[in-house]
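With one protein chain removed, the remaining protein chains of the complex are shown where they sit.
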Amino acid sequence: MSARLPIGMDATAPLDAGVNTAVTTPKLGRAYRARSLAAKIALIPAILVMLGCYYASVTWTVYISMTRSFLLPVYKFAGAAQYERLFATPRWQVAYSNMFVFGALDIIGTLGLGVLLAILLDRAVRFEGVFRTVMLYPLSISFIVTGLTWQWVLSPTIGVQQFVRDLGWSGFVFDWITQPDRAIYTLVFAGIWHQSGLIMAIMLAGLRGVDREIWRAARVEGIPTWRTYISIVLPMLRPLIVTCIVLIAIAVVKSYDLVVAMTNGGPGFSSDLPGKFVVDFEFERANIGQASAAATVMLGSVLAIISPYLYFELARKNR
Amino acid sequence: MSAVSVSGLFKSFGHLNVLKDIHLPIEAGEFTVLLGPSGCGKSTLLNAIAGLEDTDAGIVEIDGADVTHHEPSKRGIAMVFQSYALYPTMSVRKNMSFGLRVRSVPRQEVVRRVDWAAKLLQIDELLDRKPSQLSGGQRQRVAIGRALVQQAKVFLFDEPLSNLDAKLRTEMRVELKRLHKELGATIIYVTHDQIEAMTLATRIAVMRAGRIEQYAAPDELYEVPETLFVASFVGSPAMNFMRGRLTTGAVQVGSAEVPLNGYRFRSSPATGQEVVVGIRPEHLALARNEPGENGIDAEALFMEPMGADTLGWFQFGEHRLSARLVPQVARGLSGRVRLSLNADHLSLFDPSSEARL
Partner (left out) sequence: MTTTRRHTRIGRIGLYVLLVWICLFFSIPLLVVISTSLKTSDEVRTFSIFSLPAVPSIAAWIKAWSSACTGLNCGGVRVGFWNSVRILIPSVIISVLAGSVTGYALSHWRIRGANVIMLLLLVCAFIPYQVILYPLVKTFSTIGIYSSLPCIIAVHVVFGLPVMSLLFRNYYAGLPEELVKAARIDGAGFWRIFLFVMLPMSVNILIVATILQTTGIWNDYLLGLIFAGRDNMPMTVQLNAIAITSTGIIEYNVNTAAALLTALPPLVIYFFSGRYFVRGITAGAVKG
């Protein structure tokens, strides 16, 4: 059977030589369309899920956030009333500002450590396998286990504080996890511990893709290694670094399991984050109006992060 | 400008001996080309001179100073790479000035040098562009410019033209020759293209399997090749080779006995010795059946018109020979013909050692 396509169906398909196409073209046209139909049918579940589960749900949530709903959905439009209430709620104010504090520190810490590790492994020759195994295993561990582990490590009664006191420094204090104004910082430890390996893996792959001749050129010019990384190699990896920042930021916005396991938002709600706020208000407090508003704010944050990113990525690919 | 001297250089990668006993005395202001097929070690030798590769034994001297254990930046060299290796996120100007500023060269001086190099290479209009906005030839010039501003003693080029198309390559060859003349710089240049080597070099080091087979001016390489390999590698179309046997004062090739009057033997030849006779296509011609001519009988195979002359291919016993012929004569040539050899331009080689006799 020839693969000659009827003109106008697909101009980019190559024309195959062979059988008399005039006779077989109409038959093949139908066959081709039939196969394409199968593909389209195969896509229907995915499209349904996407539109139904995701986009419809998002739309519903956003809509609810603009109604006067409380316990149950009430379809009376209320404009920005929910949002006004939301931002006047102390717990939300804490959660929302925590997102930025935690986010900034987590991004700086995870990115910094990840890049540092990538550079170190780029220069080290031996034992790379061992080092990588150790740096990446936290990613296989659930956030619950991660949160609990760090809760224990940072606990004043059994963790670092106790350990140092056992060694002799009886006045040593490190109880951030129980301090309302410090608790949010403890999440940063766990966040960095969990994700630096991923950043390291991504950045190391990027570093390895850098043309070795650029290294040689810099060496012949007498540029020291550290300067080469800072002024030449890392700027070359700027798109990759932006990707990493986006990944970390999204994880921060979505955070739920980690907060629950590590501090459960406490003490009080001083270490609360939007992700937990939404779930608590939706299920425990049963206030779907506020929960939807909070969720919409979360969504807005995510869109604010990825829109410029996607836009530039697409622009870059189309150039 | 400075002299470079390499002596007794050895380099291995694991069990692979890449450089074996390299001696290369380069004089100041020379344009030395390292020529050879892939894997012969020419790039490794260049990197060793640059200091980008450690060596197992031997000495590298620049301007009389032993730099064997010095970092590349302390040897007074500048290098141009095959893929140009420009810093992608920096403008042309920054590419050229970055190395200098890292070395704390005063600002004024940096500006002066960059402007001078840019003008010399005709890239002054491109100074604010990024490498991705330049063509291959322009990037090449920027890479050269970056090397020039270093004001180095020796310039090293690693196959800089191989990524360019044929036309651009020819243009850049002229540029490089011009630069060499204007600056009088000492240049070491690596290539596998023998035409490039022949046109650019003052002296060529022909390399093979980690050794330098011959280090001489292009003319000498062409006329008096020291080994069979050099003879076959240099010159296009390639030299013809035939088996022969030495007789008293002559060499027996097929039915012809070619007198060796002016041939300069390296050592006294033994009569009856088997030799390989090398003769270039331009020194083979159709016999005119004159007395004193050295003729051999061959079968005409096919003709390759090359424009100014035609390359004729002939079968001589087990050998296939090529000869430069006048197009009119060559047209329609077939069957058995008689070829004459120009006895003044023979090269004789020992079949086993491949060395020139």
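By letter and in written order, the chains are A and B; residue numbering begins at 1 in each of them.
Operating definition for what follows: a residue touches a chain if its C-beta (ideal position, glycine included) is under 8 Å from a C-beta of that chain, and two chains touch if they have at least 3 such contacts.
Since this is a predicted model, take the numbers as computed values, not measurements.
Visitor: Check each of A:Leu86, A:Ile202 or A:Leu237 against the chain that is not shown and name the one that touches it.
Guide: Of the candidates A:Leu86, A:Ile202 or A:Leu237, A:Ile202 is in touch with the missing chain.
Visitor: Please identify which residue in A:Val145, A:Val173 or A:Ile230 touches the non-displayed chain.
Guide: Considering the complete complex, A:Val145 is the one touching the chain left out.
Visitor: Extract the touching residues of chain A with respect to the undisplayed chain.
Guide: 1-3, 10, 16, 32, 34-36, 38-40, 42-43, 45-47, 49-50, 53-58, 60-61, 113, 117, 120-121, 123-124, 126-127, 129, 131-145, 148-150, 152-153, 158-160, 162-163, 166, 193, 197-198, 201-202, 205, 212, 215-216, 219, 225, 243, 247, 250, 253-254, 256-257, 260-261, 264, 274-275, 278-279, 282-283, 288, 291-292, 295-296, 298-299, 302, 306, 310
Note that only the chains that are shown with their structure count from here on.
Visitor: Please compute the C-alpha centroid of chain A, do the same for chain B, then give the distance between them in whole Å.
Guide: Whole-Å distance between the two chain centres: 56.
Visitor: Would you pull the chain A residues touching chain B in the complex into a rising list?
Guide: Residue list for chain A touching chain B: 211, 213-214, 216-224, 227, 231-232, 235-236, 238.
Visitor: Considering the complex alone, what residue numbers of chain B touch chain A?
Guide: Those in contact with chain A are residues 50, 52, 71-74, 77-79, 81-83, 85-90, 98-99, 102-103, 146, 150.
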